[in-house]
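Right, I'll just put the structure down here and ask away after.
What you see is part of a larger complex, with each chain still in position.
Every chain is named by a letter (A, B, C and D) in the order it is written, and numbering of its residues begins at 1.
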Amino acid sequence: MAHLAKADFRTRLQEWLPKLVLSPSIAAMLVFVYGFILYTLYLSFTDSRMLPSYDWVGVENYVKLWGLRAWWTAVINLGIFAGLYITICTAIGLTLAILLDQKIRGEGTLRPIYLYPMALSFIVTGTAWKWIMDPGIGIEHTMHLWGWESFQFNWIKDREMAIYTVVIAAVWQTSGFVMSMFLAGLRGIDNEILKAAQIDGASNWSLYRRIVIPLLRPAFLSAFVILAHLAVKSYDLIIALTGGGPGRATELPATFMYSYTFTRNSMGIGAASAVIMLMTIAAIMTPYLYAELKEKK
Amino acid sequence: AEVEVLHWWTAGGEAAALNVLKEKLEGQGIGWVDMPVAGGGGEAAMTTLRARVTAGDPPTAVQMLGFDIQDWAAEGALGNLDAIASEEGWDAVVPAALQRFSKYDGHWIAAPVNVHSTNWVWANKAVLDELGIAQPTTWDEFIAAMETVKESGKTPLAHGGQAWQEATILDGVVLSVGGVDFYNKAFVELDPEALGSDRMKEVFDRMATLRGFVDDNFSGRDWNLASAMVINGEAAFQIMGDWAKGEFLNAGKVPGEDFLCFRVPGSDGAVSFNSDQFAMFGVSSDEAKDAQSTMAGDIMSPEFQIAFNTVKGSVPARTDVAKDDFDACGQKGMDDLAAANESGKLVGSIGHGHANRAAVKNAIYDVVTAHFNGEYDSATAVEELVNAVESAM
Amino acid sequence: MAVADQDTAVRTGLVTRVFIYGILLVFAAFYLLPLFVMLTNSLKPLPEITGGNMMALPDTWTFEPWRQAWSSAQIGVEPTGLKPYFMNSILMVVPAVAISTMIGALNGYVLTKWSFRGDKIIFGLLLFSCFIPFQIVLIPMASVLGKLGMAGSIPGLVLVHVVYGIGFSTLYYRNYYAVFPTELVRAAMIDGAGFFRIFWRILLPVSGPITVVCVIWQFTNIWNDFLFGASFGGQTQPMTVALNNLVQSSTGVKEYNVHFAGAILAALPTLLVYIVAGRYFVRGLMAGSVKG
Amino acid sequence: MGFLDIKNVTKSYGAVEVLHRVDISVQEGEFLVLVGPSGCGKSTLLNMIAGLEGISSGTISIDERVMNGVHPSKRNIAMVFQSYALYPNMTVGQNMTFGLEMHGVPKPEREAALKDVAKLLQIENLLDRKPGQLSGGQRQRVAMGRALVRQPDVFLFDEPLSNLDAKLRVDMRTEIKKLHDKLKTTIVYVTHDQIEAMTLSTRIAVMYQGYVQQLGTPKEIYDTPANVYVATFMGSPAMNVLPVRVVMRDGVPHAAVRAQDGAEQYLRFSQSNLAAWDGREILLGVRPEAITDPDGADRNSANIVPLSNRIGVTEPAGADTFVTMELGGRDVIARMRADANVVSGQDFTFAVNMEKAVAFDPASEERIAP
């Protein structure tokens, strides 16, 4: 602007205020997020064990990391877990939202029931789920007591299936929240568009398939961000539910990182695994952010 | 003055026992600031400790196990207890194997509270009597006994599928296979040859045999639930540290009458131990130092050792304490400890971080657990063990 | 005769509706199951739990576990129950939620109504910060808090939670304000209002729904946090740490009934927030995050 | 029995009745326009015809088939929504052919229909865009196109041109008119715009507060409004309605009004039935274009009456000049030619075309003459 010089002080203050207001957040973010990420990156190249040390060892930690079976297990588990968790949560959330949007009597009661698990921490409910899925005392036991002797549900004790119990508990916790997001999305769709589609002769099925679901794209995106972030950060859940077991069959990168950093006193490897995790997240998030920010142009 | 104590004894008798120490200190004009963080057998507390130290605000005293103490000492974070130690003559009464952890560079840095030993077998006497089983004295008898139990339809071995519980069994099994020398060579010195030896294969074979006596529903089970199986008579044996005794006592069982305690057959004479100690962190003011050493002295005092260990199921960390207050198993433990100390058969527990550092311990966990859960056969397990230990060193 | 009056945009037949209610109820049961298990077992004496059926209602009803969990269970060396920790949590949560929400609101306001070159990048960076795993920040955070002299104190905890709460609160408010008519801001400028007065008088009063969403989110996350509480709580540990101490004790008898009672007690504030504010939750999401 | 029959239809939302016993019968090929102020129930009625709102009582039938309870998708109706209601996720082309697709029309036929309509609406080059990339006028045309590709029994238009600027609106109005002349499909059309109502319709229904006030041809509505409400609602500027006294002079009823200076003037009625109101007050309705300068007065009228008054505000508006004056205590507007020599504040003699005057009962506000 050519005439900025003529602006009086208060006007200039008005122009600076927004940035001034934003600056503490930016500063905090730079230090506490990006600074720490850089710090972690640095640690991943050192031989830090119990406490940070500053002896450079190059990529040794990364080499070790990728040589560890447990890390591979963790990465593969994350793939399975995140994939299923995000898909199932989305599917259940969408289904419930659509059903709940049909002028359901008692919506006011059902909604908090679907939503409340989000309010609980896994320290709280992990134990309950562990019980429920434990064949000795949980569902299986109960079914046996009720006379269904052949009933079997012992996934939590099965190395192959244990990761799916984690999915169940995680889905239990967040699908209600996802439902709310979709419900909000559905309620936000212009009624006239739905009316128009009916006039156009669309049956309920094609109405949802062709009009409603495509229109929920923003809700899908928001849900994806939240679910992806929860999947990547899942830690409490594993600890409370399976403790990473049986064996180390349900280890995830977050638990892996924690155990190497803090219980195994191999902070360097822990940092390396954190860096890999962050890079993965960045790879997934950047396209989303790009789309989000471009759209607003 | 006050002491801030970070520990993970947050429940039941042990917390109450710690309260004795607290009251004692308060009687001496020293305040107690409690800082309990439970979880993962002290893992959470260690994480907290790391944060506290990094923030430059370490607690005065921290409950710690084995090599962690040495690691912290190596970081230069710990204080010095030489004064009170020499005053009270700790060098003479604390077993050398414990001193290995309580002293760094020749200086006292921690006060041991107790000695747990891990190569115990707990048995339901009623079940054994019913099946006509005598207390087994050799490995083969032990196996035979379990076969008998299995035939009766009960669970021979109660076990919880958590890495540390499997490693606890390992302690006893290694001692039963190769004795103290092999134990030390393989798991303390980490000699690759010993680690990869046929003996090691036998260790894993025995572990596999034991796995065969465990029920299917073991994975993730807490140890006290496994103990409960023995108490209820659902199972005959449990291999577990002496803290299991508390469960039996709490259930109103009497040692020798309702339940038996004996060393893992084949490991007689040897004791694999772990010891809870209070590591004393560096404090600056004299007042704090005084409080700290008063606390250390109180911990080491026979009254406290007795008060605490009778509750906890462990035995005192000093060998000159009267046995009268202890029950049968406790007395046996004390005798065993003294004897093993004499004969040099007191070894640090593999499973509880008294044989080697955390990284190595966890590497061993990984292999043992994987093997126990059927992921490796014994031969593979031996190979993996060598690799894992090597890469963790 | 009059046809059944349905003014919904989409109409469904009777069979379909029965089917819909069926599915909804099945899911309701799925969501309620763990709560049911915790609740019933918290009302049983211990032997009934170890010996009996998890799903069965108590034979003997007892509130003793609740009393114990609240006021007499052994948490550290002293049998205090969860009671004394409750206040610590409140003292931490309230300012942390308030501050992070306020900052998020201001950030959202700036990012949507005072856009400048590079604002999108800043938003992107803020958003990415939501993804940082807390485990990796523990050590550097401890050292920063130590340098600030805030380690082991409630202000320190508040700081940590605020810092890592900003990402989400900014996201929520940004998306909400993005659909707020900019005309109103312009009208207020013409009326002579400055930066803060526009925020205070124009935007904030209509931010109710999104504030509910943000507060619920932050409250739950902060209340349920264990890692930071245990690491930076010092002598003012929050309730989660106490609960953890109760539940995770390494040796001794596991008093499951007390544990469950304690777990529910620790979750009560968040449950309360959900039930009280939950009605506005969908409305807030609707107005905000989705249309962004 | 018409083609589209609305019989005794009421609509309530909860306790509030928003439509009261509406009775409209539309012949096949008719163009019915619904007009009325905001909130009078026009859209509600349209939605009921479409099946988008339930009917509280009464019946709606199309081609003798009762439609109550029939799903909208089964009614063979096409509708243009006031707010376009375009599917934002589809291209213009997809938007327009979605209805055909839903009705199982095969692709080649859809393409052909799309091409024709797109050409008609001059949006051929926009077919691949998304609605978000269109200007308001273009969107409006797509909304229209979506209805036009189909061959429904009835077209429903809900204020389809309300968002266009004046110029585009005139063009589109002409297109709709042409289209109706060609297809002869029955149309029900809601609008706020009177020119639209007057020029497009074969009949108009004027609604107010949920009642149909009058249903008739545009000419009937304009020349013989059923009541004061209809009279003032239709026509812009609105018909002047002022209280006058009926006096008999030479055996013919006259309206006695007071000009601004207070002098009473007499305007001769053409309708002799007003003799019955002799000496009583009535409401006289005169449209602005019936009050002109003498030169501009309708030369075919048999009853042009002079009226002297002081000129108030003058508003030149291009083609015309509007003059406001005070008459009978009311502001009265006259529409003059653009060049009429009128100056604010001067006295002037207006020519009033009393052939076009309407009289209302002051109590019921119903028309009493002609």
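Here is the rule we go by: a residue touches a chain if its C-beta (ideal position, glycine included) is under 8 Å from a C-beta of that chain, and two chains touch if they have at least 3 such contacts.
No experiment lies behind these values; they were computed from the predicted model shown.
*Asks:* Any idea how many of each chain the complete complex holds?
*Replies:* So, if we count every copy in the file rather than just the ones shown, we get A x1, B x1, C x1, D x2.
In this section, only the chains that are shown with their structure count from here on.
*Asks:* Based on mean C-alpha positions, I'd like to know which chain lies farthest from subunit D.
*Replies:* Between subunit D and the rest, the longest centre separation is with B.
*Asks:* A-C or A-B: which has the larger count of contacting C-beta pairs?
*Replies:* A-C
*Asks:* With chain centres defined as C-alpha means, what is the inter-centre distance between subunit B and subunit D in Å?
*Replies:* The answer is 94 Å.
*Asks:* Using Cα averages as centroids, what's the distance between subunit C and subunit D in whole Å?
*Replies:* Distance between chain centres: 56 Å.
*Asks:* Taking each chain's centre as its mean C-alpha position, how far apart are subunit A and subunit B in Å?
*Replies:* So the centroids are 38 Å from each other.
*Asks:* Give me the residue numbers in subunit B that touch at least two other chains, ranges are fine.
*Replies:* Expected reply: 40, 47, 50, 53-54.
*Asks:* Send over the residues of subunit D in touch with two or more other chains.
*Replies:* Where subunit D meets two or more other chains at a single residue, that happens at 52, 71.
*Asks:* Where on subunit D does subunit A make contact in their complex?
*Replies:* 47, 50-52, 71-75, 77-79, 81-83, 85-90, 98-99, 102-103, 146, 150
*Asks:* What does subunit A use to touch subunit D in their complex?
*Replies:* Subunit A residues touching subunit D: 190, 192-193, 195-203, 206, 210-211, 214-215, 217.
*Asks:* Touching residues of subunit A toward subunit B in the complex: what are they?
*Replies:* So the residues of subunit A touching subunit B come out as 49-51, 64, 67-70, 130, 134-136, 154, 156-157, 159, 162, 239, 242-243, 245-249, 259, 262-266.
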